[in-house]
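With one protein chain held back, the other chains of the complex are shown just where they sit.
This part shows subunit A:
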Amino acid sequence: MIRRDLVDAMVAHARRDHPDEACGQIAGPEGSDRPERFVPMLNAERSPTFYRFDATEQLKVHREMERNDEVPVVVYHSHTATEPYPSRTDISYAQEPDAHYVLISTRDPEEHELRSYRIVDGVVTEEPVQVVESYMFAHTGVDDTPDGS
């Protein structure tokens, strides 16, 4: 589940950097699995076929997230000429077992494609994406029922 404004921000970033790949993360409170704070990152490769977080910026953002008790809930990047499915390189680098890996394809100039995956130990599992206006009013299932009710 992800807020519409965060989806719009990822897509806008992907469109802005097209034809190079765009990348970034969305931070959320540790343990919440709720993406909240949009953090676009520099693609140090500035390439249409490869991305890498700029290492210096990554450390700075990591420190901010530690101070805020946040983790990267979403790690996103774009594919600018191919479908939004993790490439072999994406899979080999995927090292955040708790993150949702979001891929955005900008191969079509009008319609973007956005999909989300878990990548754990080299195994890719697609997951449904539910876009909501606000987390406050979204139905989030029995886990949110207060104890004793």
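By our rule, a residue touches a chain if its C-beta (ideal position, glycine included) is under 8 Å from a C-beta of that chain, and two chains touch if they have at least 3 such contacts; residues count from 1.
In this text, contacts and distances are computed from a predicted model.
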| item | value |
| --- | --- |
| Protein name (UniProt record) of the chain left out of view, among "Molybdopterin synthase subunit MoaD", "Formate dehydrogenase gamma subunit", "Oligopeptide transport system permease protein OppC" or "ABC transporter ATP-binding protein" | "Molybdopterin synthase subunit MoaD" |
| Of A:15, A:37 or A:52, the residue in touch with the unshown chain | A:52 |
| Absent chain, residues of subunit A that touch it | 23, 25, 41, 45, 49-53, 55-56, 58-59, 62, 71, 75, 77, 86-98 |
